[in-house]
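Got a structure here, written out as structure tokens. Questions coming.
Every protein chain but one is kept in place in this view of the complex.
Each chain carries a letter (A, B and C) given by its place in the written order, and its residues are counted from 1.
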Amino acid sequence: MIDTVKNAEATPDQEQPYKELGLKDDEYARIKEILRRRPTDAELAMYSVMWSEHCSYKSSKVHLKYFGDTTTDEMRSKMLAGIGENAGVVDIGDGWAVTFKVESHNHPSYVEPYQGAATGVGGIVRDILAMGARPLAVMDPLRFGRPDADDTKRVLPGIVAGVGGYGNCLGLPNIGGEVVFDESYQGNPLVNALCVGAMRTEDLHLAHASGTGNKVILYGARTGLDGIGGVSVLASETFDDTAGKRKKLPSVQVGDPFTEKVLIECSLELFEKGVVVGIQDLGGAGLSCATSELASAGDGGMHVWLDRVPLRATGMTPAEILSSESQERMCAVVEPANVEAFMEVCAKWDVIATEIGEVTEGDRLVITYHDEVVVDVPPRTVAHEGPVYNRPIQRPADQDELQANTPDSLPRPDDLLALIKTMAASPNLASKKWVTQQYDRYVRGGTVLAQPSDGGMIRIDEETGRGVALSTDCNGRYTKLDPYEGAKLALAEAYRNVSATGATPIAVTNCLNFGSPEDPAVMWQFEQAVKGLADGCAELGIPVTGGNVSFYNQTGSTAILPTPVVGVLGVIDDVRRRIPTGIGAEAGETLLLLGE
Amino acid sequence: MRVGVVTFPGTLDDVDAQRAVKYADGEAVPLWHGDHDLKGVDAVIVPGGFSYGDYLRCGAIARFAPVMQEVIEAANKGMPVLGICNGFQILAEAHLLPGALTRNHKLHFVCRDQWLKVENTNTAWTTRYDLGAEILVPLKSGEGGYQADEDTLKELEDEQRVVFRYVGENPNGSRNNIAGITNARGNVVGLMPHPEHAIDALTGPTDDGLGMFLSLLDTVVNA
Amino acid sequence: MARVVVDVMPKPEILDPQGQAVANALPRLGFEGITAVRQGKHFELEVADDVDDATLAKIAETFLANPVIEDWTVRRVEA
Partner (left out) sequence: MARVVVDVMPKPEILDPQGQAVANALPRLGFEGITAVRQGKHFELEVADDVDDATLAKIAETFLANPVIEDWTVRRVEA
């Protein structure tokens, strides 16, 4: 039987599996307080995914605030959208706006390397698309365990093939990334994916649902059972009735890059026709996230008819429909007068589009399933007012010892040539061609610099030659030694790499990969890294426009090296003036060493 | 010169093919997979990408598209048609060119700058090259291994219908290092590497690919 | 020597873009009446007689299929 709001009111004491869904006692109590009753199954599913660490940033929020506090108006002057939006947007001149962001897909890529990496690329591309921009290029900072470990042999080929398979098939050039090996990533590889896109400044679309009577349209792929619980680990018992005996639900999503490619072209045509008020991608937490975020950012309420959602599996419950992470879906808010035009564009691209809801007066998100109310909540409490934790912070006891152990104690090599050879052959320094050769760097014809260049560069405007350069960097070992300086170093490296292409750095994004926030030592690393990055940005005068936090990266109780991947974006007036990597082609050129 | 550039859902290099046509002073005319006419173009390019996702077999679904029926008919009447990468796969599936393209022998997608030897300068698309010239253009494909039975290979070789051959290490296991071929009449050419990505040294390894589009200009003007 | 066939299919609850692409194309090609298509892999192995069923199952489970997203079957087709 479907658990309705009426039923929830009538059965206040019914036990609910909130713990299995990842909610703490006090979090569950707070939900009851907000609703003044127990949540329905569907509401519980929504709150549990949206209040998960991944979606709510509950452990990181208090620290991330520091980015805002340290960003001056001057740093903000080129920022058209920043932290709080799907992705940051900066003005690069000539009427062009560029948006870029990095996301992690670490855990899914460990479970199913190919699909995990592929859907990681798919997810970040939809984030960029949701800003109204055409996605133009991707990058992939990766971390693996020891190259000769069995687990690395299992995950590495699949992850690389997945990044390539999805990006190549989408037609997005891969213009850079990282491949770093370190024992600490064994059992927890890092798959970060960056996407950059561009639009005319006037075409910026922010995700919100405003205007009573406006329609909420879900378009793209059908909704299936895949990926349920990817975010909050939905225990399978929850939705398993003994009679139905559904198999343990997979938390693996399978990507369909072709559908995404069509979704991109279709969305861009929708933007161009001006038939969209607000738009939101569906990623982790699926419809729970899209509906509550759209409603929360708007100025009214929203009614969603869940039974209208096109399904791929039979017998899905409202909770399952809400938490499915099926890929390649988007949600748009459309004025009634434009619905027909919207549907025409979708039909042209053979994209399924369904009116699933409406913006309403008032301030509630109401979801019905065959005329029964299954969700009735204040959307802000789901999307933006989740729990916030000030977790204990403790500088690790062995930090001093770690720092005291300097390279001074290492033996000096006497055979420099042998040393250089050893270094050149070491996996972290050796050519990454095996990886980059599997990525299309030419598609779209705008790639000016890609591997092996320090930074990637793409042309944005074919007439003027205006373009952007990007680099992502992080040295986890430095960061472990000193998280504050390590994060600054990552920033400085990415900044230098972008400068070295001839572009001027203007904005920063990040993907902060750390161990468990429940470990005070990890929280200390995190806090220090955020401070270092923010202070570094203030010194350089460029703002952090967005980012992503990935916690719980650990094997057993051992955390990965703290890995704050920093992405820097630079602008160049004319890509023809780029500076390629490498020493000149002619003999007799002068080599200069700059800096101290 | 008006050159149609076909777009299927999943086509990726159509923008590049259009740009290449413009670099050769032609007018690029977009053709949609559902179109039932060729809008009076002088030639057609079937560009690269993953038409309809290419999930079944590269080009297997695209060759049935309405626009392809028009392309097949026009090609059989002598219109210049160029298939690049996925376009080559589609032309092979449509039997405009013999043989088939299969999974790269090392099973990985390969993106690299590839030297090619020009072995036929009599096709509609290769008159601007010198016979035996070596050109450098990007190759980027996962299923670029050219396969055909012995009789077909012999026929292709005997009739000098191999247009481009890979130089150096064979990147994908193609029989006889074949990178591109033509039909008996010389108006239809298919190749796996991407000349449209080598029209400007800024964004490609060279501008060696431009010759194909300029050749077409000659062909159309002289027709 | 025996011939062994291993079929590997995407699990029913997992998205199968390949099968879907085929299913969508068939009506366009004029073939009606095919309501669903799923696409998987088909392996034919030449196997020495002393390879037992347990080993074959292990090969299928650990190597030919990815049990996270795929089901598999093994059958011997010739003695």
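Here, a residue touches a chain if its C-beta (ideal position, glycine included) is under 8 Å from a C-beta of that chain, and two chains touch if they have at least 3 such contacts.
Everything quoted here is computed from the prediction, not taken from an experiment.
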Missing chain -> touching shown chains B, C
Considering the complete complex, of C:L15, C:I59 or C:V74, the missing chain is touched by C:I59
For chain C, residues touching the missing partner are 1, 7-9, 19, 22, 25-26, 29, 31-48, 50-51, 55, 58-59, 62-64
Had the left-out chain been drawn, it would touch chain B at residues 56-57, 60, 64, 92-93, 98-100, 102-107, 145, 147-149, 173
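Just so it is clear, only the chains that are shown with their structure count from here on.
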More Cb-Cb contact pairs, comparing A-B against B-C, go to A-B
Among all residues of chain A, those touching at least two other chains are 256, 258-259
Multi-chain contacts in chain C, i.e. residues touching at least two other chains, fall at 17, 20-21
